[in-house]
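What follows is a single structure, and I will ask about it in a moment.
Shown here: the complex without one of its protein chains, the others still in place.
Letters A, B and C name the chains as they come in the text, with residue numbers starting at 1 for each one.
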Amino acid sequence: MSKVSEGRGAWFLKHAYLWAMLALIFLPFYVMLVVSFKDNTQFYNRTWAPTWPLHWGNWLEAWDTVGVYIANSVFLAVTATLITLVAAVLASYVFGRYRVPFGDLFWAGLIVLMLMPGVANLIPLFNLMKRLTLLNSLLGLSVVTAAGGQVFCLYVLRNFIEDMPKEFFECARIDGASHLQQVIHVVIPQCGGIISALAIMQFVGAWNSFILPLITIRDTELLPLAVGLYRLQGAYVKQWGPLMAAYFISAVPLVILFAFTMRFFIRGISEGAIKG
Amino acid sequence: MATPWTRLKRYPALLLLIIVYVAACVVVIGNVIRGSGGAPGTGQKKVLRFAHWQLEPGIRNAVDALIADYEETHPDVEVRQILIPEEGYFRWVNTQLIGRTAPDMIECGLGGPVAWSLWPKFYARYFLPLDRYVEQPNPYNKGTQFENTPWRQTYFDEMDGGYEDTLQSYYRVPLSAFTVRLYYNKDMIDEVWGETFPATYEEFIELCEKLVEHGEQRGRELVPIAGSGYNFRQFFQTYQAAMTAPYLDRLDADYDGSVSRVEAAARLYSGQVQMTEAPIRANFELVRELSDYFPQGFMQLDRDEAVFLFLQGYSAMITTGSWDYQSLGVQSEFQIGIAEIPLPSKDNPRYGRHVAGPRTEAGIRGGFPMAITRFSENAEQALDFLQYASSLKKNEELNQAMYWIPAIRDAEMRKELKPFAPRIEGYSTALNYDGPGVELAYNQALPLYLSGKISYEDFAEGLYEAYRRDAPHGVREFIRNNEQTLAQQMRFAAVRRAAIAGAPGAEAAMSGDSELQYKSLIEVYVTQVASRANEIRVWAESAAESAPQTPEPE
Amino acid sequence: MARERVRFSQIKRYWPLYAMVVPTLVLVGLFMYWPAVSGVWHSFYRWDGDEVATYTGLQNYGRAFTDPKFGYAFVVVGILFVASLFKMIPSIVTAVVIHRITSDKARYLYRLLFVVPMVIPWMVVLLIWKFFYNPIVGLLNSVLNTTHLMDVLVWANAWLVKAGIVDSAAFVANKSPAWLGDPDLVLPALIFWGFPWIGIIGVLIYLSGLEKIPRSVYECAELDGVGWFRKFLYIELPLIATQVRINLVLMIIGVLKGYGLILVLLGDDGGPAGRGLVPGLYMYYNAFIRREAGYACAMGILLFFLILALTVINNKLVRVEK
Partner (left out) sequence: MGRRRFAAVILIAAAAALAGCGKVTGTADLNALLTESWRAYSTGDFDFAEDTFRRAAGNPDATAEQRYGALLGLATTYHWSTSPDLSKARESYLELAELGGDQPRRQSVLGLAQIDLAEGKKAEAQLGLMQLIKDFPDSLEANEAALHLADSYCDPTWDEAQASGFALPSDEQMQRGIQVLQDRLESHPDNPLAGSMHVMIADQYIQLKEFPKAVDHLLMADKEGVEGVLTRVILLWRVARIAEKELKDYELAEQYYERYVDEFPRYVLIYRVMKSLERVRALRTAEES
C-alpha cells in the first residue's frame, strides 16, 4: 500500500467523506432508536430529538407483535439456507468435477432462469404450490425459497470447485473416500469461506423475502418478518413508538449473526469477487 | 478425538444458531398445530377463519369476545380472526381465492374501480348464495320477538346490504351500520368556546376563528378542522344535499324521484340551470369559506394522517364515520364530542334561504358484510356462526363492544352512539355538478377555486365552458355505457327464460325460483328502459334548445 | 481445468454422482423450470390465474404491444435505470476512498462500519424511507424546511412553470409536498430513495478488486506526480472494471425485474396516477388484481427477452473494451 505521506487536507477530506456517508447510512438506526421510546405526543412535538420520559413499554409491545414473526423468519431462513447449501454443495461438486450428460443444457437453463422476471413465473409457481398444498405453509415456502437460491449458489460454488487443485481430490480418493466423504472432507474445509458467505447471503435473502410470502401465507401467525412489518404499518392509526421498536427488534437477529460471522463474510465476498 | 459437542463449543455462533432455530421450530410447529385445530387424533376442532380489514383498535377484542361466547356453546369449533390492512386487502382476498386457501368468512367490498367490477364475479364463483337461508328464521333468535321472522327481515335494512344487485341474490351477512359525524376535541372547544357546540354554521365559523386565534396565542399553529380529501367530501356533500334539494321538483320531469347525472348535465349544458344561480353559488361560497379552516394541501392527506393530526391536538375537529368512534376515544388524551355538521340558520343573510335541511341517512345499508366461501370445508358452520353474530342478542352485544351501530332491528346501540343514530329526516342531493365528461375539469377547477386562485365567476364560467365543450361527448359515452346495465338485466333474464323453457342444466345452475326471478328482472328492465328514454329525451330537448346558432345567411 | 466426462453407460459406476445431483434437479426443475415453462405456455391463453384458460394464440402479445400503460412502464423503468447508473457512483467512490486510507487498521474499521447497516432488513429500510417521505412528520420535509432548501425548490419550480418547461407546481410555498402522493414527485422520490446509495456488497466487491493493485504501481504514480483523479482513472478504474461490469449486469436484471420496492412504497397500482408503474408491478397488478394472469405471463416473456438482449449487449460491449 502506498506509504507515501499525503497532505493533511487530503487526509481530512477522505475521513470527512467517509464519516459523512456513515452518518447518513446510520441515520435509520438513529431514527428507529430515538422514535422507539416516544409516545405519539412526543413523536408529534419533537420527532427527531430524544425526549423524556422514555417509553420502555413500546419495546414490550413491539416484541409481542414481532416475536412470532421473528421465530417464523428464523425458521424460514435457516431451513431455506440449509436446504440450499446442502443441495448446492452436492450438485456443484458433481458439476465442478465431472461432465455429466445434459449438464451443459441444465447449466444454460439456469442462466436463462436468472433473467426470467419473477412475476412471469410467480403465478404458475403459485398454482404449482397450490397443487402441492404448499400454500400457507412455512416449510413449503422454505423449499421454494431454497430452490430460488440454488441458481446463484451453484454458479458461485461450481466455479470454486472447478478451480480447486485436483490433487486434493486424488489424495482423498486414494485414501478410499467416497464422493460424499470427499465433499465433507475436501470441499467443505477448502471452500469454507465462500460457503459461509453464501450462507449469510442466503440467510439475509430469506430474511428479506417479501413477495412470495405476501402471496402464499394466509395466517397472521405464520407470517415472516417482512410481510408482518408491512402489515403493521397498514394500521389505521400508527403508534410510531412501538412501530419503530418493532423495526429495531427485527434487525437484532441479523446483528447477532453478523457479529459472529462478519469476518467470514467480508473474506468470502472478497474471495468470491476475485474468482468471479 | 473431538466429539461433536466439543466441536460445537468452538463455534459459539453455531451453537446459538442451533438453539434459536430449535426454539423457532417449536414456535412454528405449535402455531401450525393450533392452526389446524389441535394435534391430529386428539379431538380436532373445526377451525373457522374470519377475515376482515377492520383494524381500528378495539374491534379485534370485541370480535374475540363474540368468538369466545360462540366457542363456549360450540366446544368443537374454533374461530380465528385474520386482520388484513385496507391497503392490499383486495389482492390478498384475490390470491387466497385462487389458492383455495381463502378463509371461511370474508368481509367483502373495497379495492377501487377494478375490484368493483370483479366482486360480482367473485360472489358468483367463490361464495355461497344465501337466498335459501334469508327467508328462514335465524335459529339464534329463538325466544325473542324474531323467533318466526325470516332472517332477512330482522335487519334494519331488510338485508339490503347483503343483496348483490348484479346477481339478484343474497351473498353477504352485514353485521353493523355506519354514519358520519363531526368529532371534536371537547376539552379544547370547551376552553375556547364553551360547553355547547355550535348548532349553526355562523357559530361554527366563529368557533373556527377563535380556534385559529387560540393557536396563535399558544404559539403553535392550530388548524380547526383536520382534513384530508376524504374528510372534505363529507362536508361538501352535506351542504350540497342541503342546498340542492329543492331542485328535485324542478328537474324531475319523469317523476321517478331522482335527477340522474344526465338530467342534471343536460340542464347545466343548456343553461336552464346556471352555476350562478343563488343556491348553487351559496353552496360553493360556503364551502370555500370553510376550506380556510382545513390544513394546507388537505386534498392530498390520507385518512390516517388526518386522524393523527386530530389526536395530536393540531386540529380541533374531524369528520369521520362511526367506525372510528372507539379508536379515537381510546387514543385521545382529551374528551371527544360528537356533533352534526352545522347548517346555516334560516336567517343567515347569505345562505339561510337556500338551506332545505340536513342530508338524509335513510338509505344507508348494513355494513361490515361477511360472505361465506363456497369451497370452505365448514360452510355450514360458518353460516351458523354468522347467524349467531347477527342474532338479536349477539349482534347487540358485538356492536356494543365495538361501539358500532347494530345491523339488526331493535338491537340496542350504545348510549354514547346516540349522536350517530341514522337520521331519517333530511334530503338527498338533487343536483350533481360533475356531469358526464366534465368530471376532470370540475375536479381540477374546484381546488383552484377553494384555494382562492380563481374567482367564483371564473369557476362558474369555466365549468359552463367545460359543459359546452365536453358534455355532448360525455353524455353519449355515459348513455352508451349505461346500455350495459340494460344488457345485464337481459343477460340474466335470458338464462331464466332458458330455465323456464326447459333447457337442460339451466335450472340447476341458478338459485331461486326462475319464474319469479324472470318476472322481476323484466320489471327492472322496463324501469331502466324508461329512465334511459327519459334521460335521452331531457338531453335531446336541452341540446335542441341551446344548439349553437348557425348564423342565418342574410 | 478439464473435468472428467461421465457417460450414461457408466451409470452403475457413477450412480452416487447422479444421486448427489437429484436434490438440486428436483428443486430447480420443479420450482423453477416448471413454472417458467408453464408461464410461457399460459402466455398464449386468456387465463384468470385460476382454472379457466382459453387458447388465444398471440392475442396477449398483441395487446402488450398496444397497451399504453405497458409502454409507459418501460419509460419509468428506463428513467429508473439511467438513475441507477448514477447511483452506482457513490459505491465506487466510497470503495476507492476506503482503499486509499493508508492505515490498515482504519481501513478495516471502515469496512466493518459500512457492513453494519446491512443488518437492517430490507423491509425496514423501505418503511423508514416511506416514513422519511411522509408529508407531515417526515424527515425530508423538515430537513428541507429548516435548511430553507424548500424555498429554493419552490422558487425553482415557479420559474420552471413560468418558463413553460413544466406545467404544474409540485412545490408550493407553505405547503408540505406529499412525496409519494403527488404524481409529479413520485419518480423523483423513487430515484432519491436510498440516498446516499451505497450498496455494501458493491463496495466490498470493488475493494477486493482494488486490493489486487500492487503497491509499486502507486509508488510509481506518486513519483510521477500523478493527480488523484488520474490515479483513479488509469490505475483503479481499469482494475475494478470487471466488478463494475458484474454489478451492472446484476443491476440491469434487478431494476427490470424488481417491483417490491414500488409495491411497498406506492401500493399495488403504482401510486398516484400510476406514475410509479414499472413492468414488474404492472404484471403483478394484472395477475393478482385484475386477474389477467395470461396477459401478465405474456408481458413477463417480453420483459425476459429485453433483459436477455440487454445482458448480451452489455457482455459484448465490455468485451470490446478489454
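The criterion applied here is as follows: a contact is a pair of C-beta atoms (placed from the backbone, for glycine too) under 8 Å apart; a residue touches a chain by one contact, two chains touch by 3 or more.
Because the structure is a prediction, the values reported are computed rather than measured.
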item: Sole residue of B:44, B:360, B:378 or B:451 that reaches the chain not shown, by the stated touch rule; value: B:360
item: Contact residue for the chain not shown (choose from B:191, B:256, B:410 or B:457); value: B:256
item: Given C:31, C:44 or C:70, the one touching the chain that is not displayed; value: C:44
item: Contacting the left-out chain in the complete assembly, out of B:100, B:468 or B:497; value: B:497
item: Touching residues on chain B - with respect to the absent chain; value: 120-121, 124-125, 156-158, 167, 248-249, 254-257, 357, 360, 362-363, 424-428, 472, 475-476, 484, 487, 490-495, 497-498, 500-506, 508-510, 515-516, 518-527, 529-530, 533-534, 536-537, 539-540, 542-544, 547-548
item: In chain C, positions touching the absent partner; value: 36-37, 40-46, 51-55, 57, 301, 308, 312
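Note that in this section only the chains that are shown with their structure count from here on.
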item: Far-end chain from chain A, centres as C-alpha averages; value: B
item: Winner on C-beta contact pairs when A-B is weighed against A-C; value: A-C
item: Centre-of-Cα separation between chain B and chain A, whole angstrom; value: 42
item: Intercentroid distance (Cα basis), chain C paired with chain A, Å; value: 17
item: Chain C: positions in contact with at least two other chains; value: 49, 137, 288
item: For chain B, residues contacting two or more additional chains; value: 87-88, 95, 98, 308
item: Footprint of chain A on chain C - complex, ascending; value: 1, 3-8, 14, 16-18, 20-21, 23-25, 27-28, 30-36, 38-39, 42-43, 49, 90, 93-94, 97-98, 100-102, 104, 110-125, 127-128, 130-131, 137, 139, 142, 195-196, 198, 201, 204-205, 207-209, 211-212, 215, 218-219, 222, 228, 242-243, 246, 253, 256-257, 259-260, 263-264, 279-280, 283-284, 287-288, 293, 296-297, 299-301, 303-304, 307-308, 311
item: Footprint of chain C on chain A - complex, ascending; value: 1-6, 10, 14-15, 17-18, 21-22, 24-26, 28-29, 31-32, 43-44, 47-48, 83, 86-88, 90-91, 93-101, 106, 109-110, 112-128, 143-144, 146-148, 150-151, 154, 162-163, 166, 178-180, 183, 204, 207-208, 210-211, 215, 225-226, 229-230, 233, 240, 247, 250-251, 254-255, 257-258, 262, 265-266, 269-271, 273-274, 276
item: Chain A - residues contacting chain B, complex; value: 40-41, 44-45, 68, 70-72, 74-75, 78, 126-127, 129-130, 135-138, 215-216, 218-222, 231, 234-238, 253, 256-257, 260-261
